[in-house]
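Everything on this sheet refers to the single structure shown next.
Heads up, this is only part of the complex; the chains shown haven't been moved.
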Amino acid sequence: MIALLKRDLALSVRAGGGFGLALAFFLIVVTLTPFAVGPDSGTLSPIAAGILWLGALLSCLLSLDRILALDFEDGALELLATAPIPLEGVATVKALAHWLTTGLPLTLAAPALGVLLNLPEPGFKWLTLSLAIGTPALSVIGTFGAALTVGLKRGGLLLSLIVLPLYVPTLIFGAEVARRGAQGMPLETPLALLGGITLATLALLPFASAAAIRINLR
Amino acid sequence: MEMNVTDLACTRGGMRVLEGVSFDVPSGRALVLRGPNGIGKTTLLRTLAGLQPADAGSVTPGPEAIAYASHADGNKAVLTVAENLTFWARLHGTSDIRPALRDFNLEALETRPAGSLSAGQKRRLGLARMAVTGRPIWLFDEPTVSLDTDSVALFAAAVDRHLGAGGSAIVATHIDLGLEGETLELAPFRAEAPEDHHDAFHEAFL
Amino acid sequence: MMPDLGKYAVEVLSAYAVTIALMLALLLLSLRQSAKTRSALREVEAARQAKATAKGKADG
Amino acid sequence: MSEKLPRPSSLWEYANPRRFMALSGATLPFVAAGTTVALIVGLAWGFFFTPDDYRQGSTVKIIYLHVPSAMVAINAWLMMLVASLIWLIRRHHVSALAAKAAAPVGATMTMIALATGAIWGQPMWGAWWAWDPRLTSFLVLFLFYLGYMALWAAIENDDTAADLTAVLCIVGSVFAVLSRYALVFWNQGLHQGASLSLDKEENVSDVFYWPLLICLAGFVGFFVLLILIRTRTEVRARRMKALQARERMT
């Protein structure tokens, strides 16, 4: 399993894609927002936390199809399915590798981009925290979506369609935490719920992902 | 290790392809599968490897004793030959990739990224993977595609050595490899187009 | 006959229109698909039947 | 597909495609007749013969479309969930196909509920749309329907498609419930509470109650009718596919 994680990380760094591109997309979405909604801070400030969460979610989304598709195409997924590790473990490791190369950099970059959108001062801490807690759920849910669509040609957009409604609860609680944080409001409840969602998806969804992979390999 | 297959039936794309396949492969022996294109060799091997459920019949031992080499090699273009092999070795809990590199004449290529290999070299790397799994039963689906004669000889020698150590192998191929063991022609096991069994539960439909 | 809908006539009527249009569209679509597959299946079954009888004759 | 079948010994045998075709063929005309009557009576009663509400004016007539369609939309998803579970556990093809057949009907009902709600919202709340939790969760439900149908359409192999969509339906159901709670937490909302509860106090007044009930029956009948028609289509399409594949093999 550690070998698999190492390999996936090496691949995403060496293929010159996985790692930098999600981050770049995040940067670009955030940069384009002022062009789209207008530059004045009165407009930007209140939506900053939300746009950052939305941008993180979208960049996460766009890198999902790399989680399994490459391994499926070159036959490595079949070999992993017959290897002496459970497919649930493979699904978990894949999600973890995705988080390490996408969710984690996004979380670390978010404060810097918050400056661009005039995020209010107290919001930075909570934005980072909410992303740190919420993005693992995004990766796990995304792995499930990728597992469902792995057999399809150009399943990319279909994958987005399937995954986005599943992202709704995470997005709501995550953005709520960041928003309340920025306004200095109490945020224990949404924070607890966000953590709960992440833990529950981590515990349960790998089974569904493994089942979907098995069905797709058949 | 011995392999027993009894009365196996396989389905592909929703259609029954093979029926009533039975054979034994004693340890130290190989079985060569033959049959025209589309008869179901790949389907049978995938079923044996546990990638798809059998419609009927039994296979012993289960997938955990079996290593399967399909048409695709599953190696990563940006990783080097040694990195690819090491990955598979660690995944299967073994560690020494030297013998596999030597057996398939990959030592000179060890540090080349797999993507820069020629087709035959890629194939050799795919076959070398089998040696590092450490599993007793090897399944090959047309292993000699794009190999030149020298490499075919390397492959046959590697399988022979595996058989000599008490392993067994099933090879679907169109050419003669000179392996110890029998040949199974699959054409007789082709599934009949099902009659309309009005009593049967699902047949009524499919 | 027509009830007096007051100032909300447009809203009420358009709600009814939208609903009935969507339901009819779905119904017609389903019926058309049904008719299509039904006739296509009949054709395939007939072809099979014909083949089976031809084969039966050849055998007998 | 017309031979006589022995009497079923278990309920599950109705999942035999042949028996399903026979049974559904026999019931179809009755369902169609009942649905037509209920829809015409209910809608006509509601539209022509009920008084205006003292607060809402004539817009209250929209309730006869809005509430039944909303209820059917939710219950269609529940039915798909049950059918998916039956498919996964007992592998009856008809139940997978019934789930497939239900999705477009459910999606249409969701669309009707959204559209009539939006039309109703304009006079009542002064906006076509508000991010009320009930409304929003309907929007999310609509997205689930879209994704579910797109997945069915995208996968070539029918059994694979049935399996994967069933998994999606189950996971989606959990997330739909989760979204509902998230949305309630997120925004308190403007929407009406329950109007058809058994508690007499809460209920809409009797003038609106009976036509609403008949409309509800009509919408449910419409749903059942379409499920039957569409499932029959799917069964036939499936058999045709099997026959053609068999042809190709010989």
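As written, the chain order gives the labels A, B, C and D, with residue 1 at the start of each chain.
Just so it is clear, a contact is a pair of C-beta atoms (placed from the backbone, for glycine too) under 8 Å apart; a residue touches a chain by one contact, two chains touch by 3 or more.
If you're wondering where the values come from, they're calculated on a predicted model, not measured in any experiment.
Chain composition of the whole complex (per this structure file, using the shown labels): A x2, B x2, C x1, D x1.
The rule we apply is simple: only the chains that are shown with their structure count from here on.
More inter-chain C-beta contacts link the pair C-D than the other of C-D and B-D. Separating the centre of chain A from that of chain C, both taken as means of CA atoms, is a distance of 43 Å.
One inter-chain figure worth recording: chain B and chain C are separated by 49 Å, centre to centre, where each centre is the mean of the chain's CA atoms. Among the residues of chain D, those touching two or more other chains are numbered 239.
Residue positions of chain B touching 2 or more other chains: there are none. Residues 1, 3-9, 11-12, 14-16, 18-19, 22-23, 26-27, 30-31, 33-34, 37-38, 40-41, 44-45, 48 of chain C are the ones that touch chain D when the two sit in their complex. Residues of chain D that touch chain A in their complex: 140, 143-144, 146-147, 150-151, 154-155, 160, 163-164, 167-168, 170-172, 175-176, 178-179, 181-183, 185-186. Those residues of chain B lying in contact with chain D across their complex are 13-15, 193-194, 198, 201-202, 204-206.
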